[in-house]
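Just one protein chain is left out here, and the rest sit where they should.
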Amino acid sequence: MYVAVKGGETAIRNAHRLLADRRRGDRTLPSVTIEQIVEQLGLAVDRVMAEASLYDRPLAALAVRQSRGDLIEAIFLLRAYRTTLPRFGTSVPIDTAKMLVERRVSATYKDLPGGQLLGPTFDYTHRLLDPSLIADTPVEEPERREATGDAVMRVADILAHEGLIESDGEFPEDHQAGDITREPMEFPMPRDLRLQSLARGDEGFLLALGYSTQRGYGRTHPFVGEIRIGEVEVEIEVPELGFSVSLGRIQVTECQMVNQFKGSAKAPPQFTRGYGLIFGQSERKAMSMSLVDRALRAEEFGEDITAPAQDEEFVISHSDNVQATGFVEHLKLPHYVDFQAELALVRKMRADIEAARNGDNPMQEAAE
Amino acid sequence: MTDLASYNFAYLDEQTKRMIRRAILKAIAIPGYQVPFASREMPMPYGWGTGGVQVTASIIGPDDILKVIDQGADDTTNAVSIRAFFEKVANVAVTTHTKEATIIQTRHRIPEQKLGEGQVLVYQVPIPEPLRFLEPRETETRKMHALEEYGLMHVKLYEDIARNGRISTTYAYPVKVAGRYVMDPSPTPKFDNPKMHMSDALQLFGAGREKRIYAVPPYTDVVSLDFEDHPFEIQKFEQPCALCGARGVYLDEVVLDDKGGRMFVCSDTDHCEERREEGHTGEMPSQEAAE
Partner (left out) sequence: MNIKTAALTGGFNDPVFQSQSVFRKLMDGMARPGSIHHVEDAMGQPEPLGAAAGAIALTLLDHETSVWLSVGLAKSPAANWIGFHTGAPITREKAEARFAFVEAGATIASFGLFSAGTQEYPDRSTTIIIEVAEFDAGETLTLSGPGIQRSTTISIAGLPEVFQRLWADNRALFPRGVDAVLTAGSRFLCLPRTTRIAASRAGE
């Protein structure tokens, strides 16, 4: 059945054509390739992968290109694609202790086994615009050393060895990791789902919340136990084989925050943890996540809930930027039916006031 | 790169449809109660009808005829976009005629034409919780529903009366369903509330971002909350539709110029067109007068 609809379809089609034109820009310039985006705008690609919860650099780069560099739009594109993918299974938890680290810094120890490794960081760059980048001058090869292949000990494990930090937390043996993209959300939320929400959460929102805890809105006395960036193996268990097989490696950023200690009559004092783990390289996000994770554990530690960052329902309900942008932007959809209702009411109320001023009885009119 | 172009009938995978279908059946069994469901990320923004689209996608079949309206009109851009989505992913027949449709997905209106037994009305819902603006916490509102504790809602409506002399809620006006749950009818003008009561058609509500599905079965009491001394009343328009002369319908105000010139026309475009085809006319102002 064909139905001719007035105007709307043509308008939408034309808008999309114009969008495609603006996306491509000046045709005399070469189009950016997916490879170029992956290689040269890697951190934008990483943010899209992290907040879309899909580890696929070329697809994330495609999304960045398709969205004209609007990263929330790119995250949205990649998530909508992710939803349609079949699930083959659940991986074995990745082991970040076995990470091939590219960067690893600890703020709690001057030196430690495995050393402090600055890696590819903006830290200590002087933020001066670099004119040499305009000319695309050749870039030197980095300094390399032979990988030892040795695992780099985690700071949390050093503290755990002395019993100075709480354990990682335990789930029952048969616990299946939850998935907020497949199950209805419910509060209070178990920590696995909460961490998943934070890992997908908007970087800017978590940054602001993490910052607010430092300024006293739910202070947690944080120390960066360790930040590490590098590659880890992803393995899946194959019941038929009786062992797990590797699916490949992914790059992740992990932040272990060491926080405010806690003790009681029964247990000697121990430091507590906040945890952040993100696809790709994103220290800011991993650190913010670990601050907010710790703040959200307030109830677990019997701390007073006084600040926004400690309020689970508030934080989790508003951390998703695809939800947030959709709902904020939906206000531009037509609302004229409801507006008409408000308009009529306001006119009526004004007329009543006017009538009252002139000595008429407004209530009589209202009852009509 | 991965093959990107293979989507299932009606976009959603079968497992997702089953999950939504189970939620719909429970929603019908508990009229007005909001069933949590694992809302999927749809290829359109949250707040733009993802809940309604998921409900429609889970119930629609090859024999269905779909109508999509936004603000009562078939030709508003988001309605056009959603209709085009279903034509593409489900290859279903579409219509603008209320009478012909088996499924009507709507945002902000209920058609003027009385719906029949063979029809399902699917509402797009932004905020499904009627108590949300009184109590923002889900953990709290869930308790209130469990205990049938709706005093807060009456207090709010009564404060309206104290302040403005009347209940000043004009849309998303709360209703009580089957004598138990207080429900948000979605942001339809309260003008449409009476159409929900004892409707011949099944009414389904989908809120994608908020991950809730709820329902009103046919022939179910839907009562707008009110007070004895301030009974519920719907909007009345002083003039008939300028195009078809209809009275007792909801009208849009169309601004004609910058000198206060305006006309009022049916918000339900199909209803208006049908009446005009039947020969009804209104006092549409002449072009000269409007200019």
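Letters A and B mark the chains in the order given here, with residues in each chain numbered from 1 onward.
Following the convention adopted for this analysis, a contact is a pair of C-beta atoms (placed from the backbone, for glycine too) under 8 Å apart; a residue touches a chain by one contact, two chains touch by 3 or more.
Keep in mind it's a predicted model, so treat the numbers as computed, not measured.
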item: Shown chains touched by the chain that is not drawn here; value: B
item: Absent-chain contact - pick from B:23, B:157 or B:225; value: B:23
item: Which of B:62, B:231 or B:261 contacts the chain that the document leaves out; value: B:62
item: Residues belonging to subunit B that touch the chain removed from view; value: 8-9, 14-15, 17-19, 21-31, 33, 35-36, 58-62, 117, 142-143, 145-147, 178, 180-181, 198, 202, 215, 217-221
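Simple rule for what comes next: only the chains that are shown with their structure count from here on.
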item: Computed distance of Cα centres, subunit B from subunit A, in Å; value: 33
item: Of all residues in subunit B, those that touch subunit A in their complex; value: 1-2, 4, 7-8, 11, 13, 36-43, 45-48, 50, 65, 70-72, 74-81, 83-84, 93-96, 107-109, 126, 137-139, 164-166, 168, 170-172, 187-191, 209, 211, 235, 237, 250-253, 267
item: Residue ranges of subunit A in contact with subunit B within the complex; value: 1, 3, 5-9, 11-12, 34, 56, 58-59, 62, 76, 79-84, 86, 181-188, 313, 317, 322-323, 325-330, 333-338, 340-345, 349, 352, 362-363, 366
